[in-house]
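Structure record follows, encoded as structure tokens.
Of the protein chains in this complex, all but one are displayed in their positions.
Per-chain residue numbering starts at 1, and chain names A and B are given in the order in which the chains are listed.
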Amino acid sequence: MTRYVIRRLLLMVPVAFLVTIIVFGLMRMAPGDPVLVYAGEERDPESLEYLRHLYGLDQPLPIQYVVWLEHAVQGDLGRSLRTRQKVGEAIMQRFPATLELGIAALTLSISVALVIGTVSAIKRNSVVDLLATGITLGGVSLPNFFLGLILILVFGLALRLLPPGGYVPLAEDPGGNLRRLILPAITLATASLAVNMRQVRSSMLDVMAQEYIRTARAKGLRERPIITRHAFKNALIPVVTIIGLQIGAIIEGAIITETIFSWPGVGRLVVDSITGLDYPVVQAVVLVSALSFMISTLVVDVLYAWFDPRISYR
Amino acid sequence: MTRLTRPITILALLAVILAACGPAAPTGGGATGAPGTAEKPVAGGTVTFALEDDPLNFDPMISRAFIERNVHYQMYDSLVRIDATGKIVPWLAEKWEFSDGDKTLTLSLRKDVKFHDGSTFDAEAVKWNLERYKTGKGSQRSGELAFVDAVEVVDASTVRLKMKAPFAGILAALVDRAGMMLSRKAVEAGGEDFTRNPKGAGSGPFKFVEAVKDDHITLEKNPDWWGKDANGAKLPYLDKILIRIIKDGSVRVTNIRTNDAQVSNNVAAKDVAALKTESDLVYREIPGLSYGSIIPNRAPGFIFNEARYVKAVSMAIDRQQILDQVFFGIGAVAYGPIAPPHFAYDKAFKPYEKADPEGAKKLVAEVGRGPLKFEMLVSSGDAQILQLAQLIQAQLKKADITLDINVLQFNEILKLQTDHAFKGTTLVGWSGRIDPDLNVYDFVYTKRPNNDGLYSNPQVDKLLDDQRSTTDQAKRKDALRKAEQIFAVDDPSRIWYRFGVAQLLTVKKLQGLEPYPDQLIRFQYAWFKT
Partner (left out) sequence: MTAASERPAIATAPLPVPTAAPWSAAVVVFLRRNPRILIGGGLVVFLLFVALFAPVLSPYDPIDVEPTRSLQPPSAAHWMGTDDLGRDVLSRVIHGSRISLSVGVISVGIGFLVGVSLGLLAGYVGGVIDLLAMRAIDALLAFPGLVLAISITAALGPQIQNAMIAIGIVAIPVYTRLTRAQVLSVRERDFVLAARTIGVHPIRIVLRHIFPNVSNALVVQATLGTAFAILAEAALSFLGLGARPPTPSWGQDINYSQRYLSNMKWWMSTGPGLAIFMAVFAFNFLGDALRDALDPRLRRSA
């Protein structure tokens, strides 16, 4: 097992390396000149030249990449072209907002999925089951930017029940923070709800078809304890893996939602940075989210083996 | 309306606005001070200002974005300022005088000014600041002060600017960032990070406390500021300013509706009509200095090297429809870059009052190269610009001119524009400056940095040089008017279509603020009615 983990960790190195090359290449392929963007309305050629030099953009591309890589390996992700802020600092400043949104959405999505998924597995092919399947399929088909806008329209603008966007830090104003969290969390949760519910339902069905459940039933145990004590617990294993994978993809999931709700997280940062050609920020965010995706995948695989002794790793 | 009555109307209008808002101007500063209104301003309170973008540079030397000036104006004092009519008025410089054929500018400074870090403002400070702006590493201000040859300290409160040649725009430059005075001690102590943490550097009505990126900026009252209101009471009134960064226009408006913020100076045109009807809010606007324009590439080898094509497009566009449709009637139709608040503006200058698609067809036929077809680069993701481009497309269709809209990333357009490599036109505006020269010169004069279309007309260059070398406004206006007739009509460099407005949206109980033509807020006059 330890050898397996080490092997997987080692495999991450070339993959991460490839990711950085892809993102570096893509960003530099993009037409445009970041210096012009950040020069704003002032475009004196001399100061443009100065900025280009200051940002190290006057170096040949391979050298720029090597310099970046060298620093990145030492944990220095450089400074944002736009703000001159340290990139690591910028990400850390925004990460709490993304994490809060991601966790809220995941919690919402998982708890709804557990309830509906279990019910529709127990009452298989009932109206409830069909309805649940239909709704979740609908949820996954609804573009989250459209859902977000509709929620803003209805709850934020027409009924004025909740703020239509914005963010205040949790520590500063907990009530205000939570009120602003509701709509984006629902938006983000809806898409993953279908996947989670489907997983809960099918693993419940799987488990309930297993020998020991049949045995329990044969022994005359009542239905409810069977489900809560035996089936449910075992059905959770695949669900845990799904959760793990979703945590790894938290930054990606939040991109659109953060954009619509003016939520100052990493997702919005990366979109703004791509369109603004803020190379160091994009490179860093992509690297960080690729690493978090790979690590959570590994953790999930390990957990899987731990939960289910039938799986062994070479 | 005749030319004579126009300025009077504007003045009368401004007088009404001034009386209505009752700003209390500092005694030594703006001369706009209407006599104290019936209500006496109350000191205290925190105002939340919803700002549309994140200011990055608090150091005026390297500041590049328009938006940042909204913060600078609260923390720093400039040598001179403008009043709400756009007239240049004393500020840190109590008076000024041109001599030596307008080549020397002598400034007499206030003697009662201290920076937030306790150091004293004097002639040495002016010299240090101006030299820093001229030669500092990465300075964005060097162009504005290019004409300044030397800064001489005459005595502690007198300073002399020697210029290479007369430059009419010098005072206008000193109004803004190039004239903002910072404490040398604070700047030198701040080092690399100074521009993000300018503690103690200003002498203005508010002091910098903190800035959290993309979230908020906090400023607190400077109790030792020199300004006083018309009743002799100390300014500013407010204890604290909280600047919140809210990029979405409707979210800004919602925040003001719910009193989570109390003021914004950027309101979408589409929202104005509704806001005017809301009893808790006050919306005001005055003509602004900004403009929108279509930039054709006039360089040889490009379609619009042919002046008649530019003219045809300019004729075929229905500017009034653009204003009504895209901007909901907010702003004014523009035919050139000289804006209504500028002294050189001429309301009678309406070369294309009615769209003339037939005339445009004739011009295109006259060139004799078949139908006109060109590409317009439009920045992606901005719905209003897309709407504008599609409306222009439809208008030009009536003149048999085909417009292809090519949506690109903003930075790619900027690059093509700076390299003068765009094929047809771009669609880019300017935030405007108080002196007409700064709305004109860099955009149409041969080879200037913002002359993206590589326009060049010796007559225009000559007229613009002429108006720069005198401070006589009548002479300057004459030269600028002649130049505008050429670069906007006869041999057009760009196609201007709209002037912007300076807006101000506040909750009702926030008093003392008024819109300025430069669209910036001055919080020293603000107070809350209880």
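Going forward, a residue touches a chain if its C-beta (ideal position, glycine included) is under 8 Å from a C-beta of that chain, and two chains touch if they have at least 3 such contacts.
All of these numbers come straight from a predicted model, not from anything done at the bench.
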**Request:** Consider the whole complex, including the chain that is not shown, and state which of A:Ala30, A:Leu99 or A:Val128 touches that chain.
**Result:** A:Ala30
**Request:** Pick out which of A:Met1, A:Val15 or A:Leu131 touches the chain that's been left out of the picture.
**Result:** A:Val15
**Prompt:** For the chain left off this view, which of B:Ser119, B:Asn197, B:Gln393 or B:Ser456 is in contact with it?
**Reply:** B:Gln393
**Item:** Interface with the undisplayed chain - residues on chain A
**Value:** 11, 14-16, 18-19, 22-23, 26-27, 29-31, 137-138, 140-143, 145-146, 149-150, 152-153, 157-158, 164, 195, 198-199, 202, 205-206, 209, 241-242, 245, 249, 251-252, 255-256, 259, 270-271, 274-275, 282, 285-286, 289-291, 293-294, 297, 300-301, 304, 311, 313
**Complete:** It is residues of chain B that touch the chain not shown, namely 249-250, 253-254, 268, 270-271, 274, 321, 324-326, 378, 380-384, 386-387, 389-391, 393-394, 405-409, 412
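Everything that follows uses one rule, which is that only the chains that are shown with their structure count from here on.
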**Centre-to-centre distance between chain B and chain A (centres being mean Cα positions), rounded to whole Å** = 42
**Fill in**
So, in the complex, the side of chain A touching chain B is made of residues 30-34, 36-47, 50-51, 54, 82-85, 90, 93-94, 156-157, 163-167, 169, 262, 264, 275-277
**Residues of chain B that touch chain A when the two form their complex** = 54, 56, 64-66, 137-140, 142-143, 195-196, 212-215, 246-248, 250-251, 254-255, 258, 380-381, 408-412, 414-415, 418, 430-431, 449-450
